[in-house]
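To keep things clear, I will list the structure first and then write my remarks on it.
Every protein chain except one is present and positioned as in the full complex.
Per-chain residue numbering starts at 1, and chain names A, B and C are given in the order in which the chains are listed.
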Amino acid sequence: MEKQTINTEEKPSHRHKKVFVEGPISAAFVGDSIAKHSTKMDIGAHSIFLGQVRKDVIESQEVVAIDYSAYAEMAEEKFHEIREDTFAKYPLTCMHIYHSLGKVNAGEICLFVFTSAIHRREAIDACNEVVERIKQEVPVWGKEIFDNDQHRWKENK
Amino acid sequence: MEKQTINTEEKPSHRHKKVFVEGPISAAFVGDSIAKHSTKMDIGAHSIFLGQVRKDVIESQEVVAIDYSAYAEMAEEKFHEIREDTFAKYPLTCMHIYHSLGKVNAGEICLFVFTSAIHRREAIDACNEVVERIKQEVPVWGKEIFDNDQHRWKENK
Amino acid sequence: MTIKIVAFGKIADILPQQEWETDGLETAGMLRGQLEAKYPNLKGQRYLIAVDKKIANDDSPLEEHSVVALLPPFSGG
Partner (left out) sequence: MTIKIVAFGKIADILPQQEWETDGLETAGMLRGQLEAKYPNLKGQRYLIAVDKKIANDDSPLEEHSVVALLPPFSGG
């Protein structure tokens, strides 16, 4: 978990940030991330998206977890590109992206996208766009693990 | 702070919920609210909006806090109406709205809108719409308190 | 016919009191006219009038015990 906060004076978009975390993202980590922004006096709006693993039922088998894997080198480049593009397009104060690798149980959080800006429109639009691009462009795969130990590879809509 | 979670079997939209909280909304409260949803196995996406008080500088005076007041009876009816309309329009699993009353210092959170759904599109669109409607339709006023004890009534754009 | 008037935000700052009762007014518009005659600072201010928690227009009738609220532009969130 990164301890640094972004200093807007040092071009936040040019720092490679760690996106992948092992296992689920805890609600407390989200809370802590929010708390860190209380010293940033120019922020007026935060937009947060959280992906949570559903206990879907597929042909009477229940999803108990998703096991995430990635082509890490390419995924990190993609996350960096999405980050740069989004900072170039929207006047954001901060952006944080965290994605799980490995096993995330049903009910746990696997994706955390967090954008902050002076005004709400930019924060909301940027968050939205980052989420869509992650789903479409980043080489990450979720394997749905069923209660009978069978599995199925998930596909994003 | 409410301790109840919504049981989707009992028509969540028909319960009047407490929206106003005295003073700022803490990041830990947001974290706790997220954590409570880990037992809801049909949620795939959460969308969260947070409003944070900015230390704006207006004619060389610095905003140190916003003091929120409301026409409480009408505001509560409006929040309820927005809640009902949004549940009718989007297939949501949960919705939570919290708004501060009284003094909220710069850097602190004054609005927390939290929507959850099976899929991301509904959660994101609903959150967005609730935030816009709150800004436009709910009788709440923010008085910006400056560092020299002067004040100015805020207006939403 | 007695009505109760409540003022909020900037409008409450302009008026000498935040809440009072009055009578003899039949519409929201009559109240607006009376207030602006008595408190010239109100003129040019933007505010809505709500009668019993519903946004009203100048023709909206006032009824016995109506609560009439003077609402400057909202700035919540």
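Here, a contact is a pair of C-beta atoms (placed from the backbone, for glycine too) under 8 Å apart; a residue touches a chain by one contact, two chains touch by 3 or more.
This one's a predicted model, so the numbers in the text were calculated from it and none came from an experiment.
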Neighbouring shown chains of the undisplayed chain, as defined at the top: A
Contact with the hidden chain (one of A:Lys17, A:Lys36 or A:Lys135): A:Lys135
Sole contact to the chain not displayed, among A:Val30, A:Ile48, A:Ala70 or A:Met95: A:Ala70
Chain A residues that touch the omitted chain in the full complex: 51, 68-71, 73-75, 77, 99, 110-111, 131, 134-143, 153-156
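One rule holds in what follows: only the chains that are shown with their structure count from here on.
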Per-chain Cα centre nearest the global Cα centre, belonging to chain: B
Euclidean distance of C-alpha centroids - chain B vs chain C, Å: 27
Between chain C and chain A, distance of the C-alpha-averaged centres to the nearest whole Å: 48
Chain centre separation in whole Å, for chain B relative to chain A (CA means): 22
Contacts with two or more other chains, residues of chain C listed in rising order: none
Residues of chain B engaged with two or more neighbouring chains: 51, 131
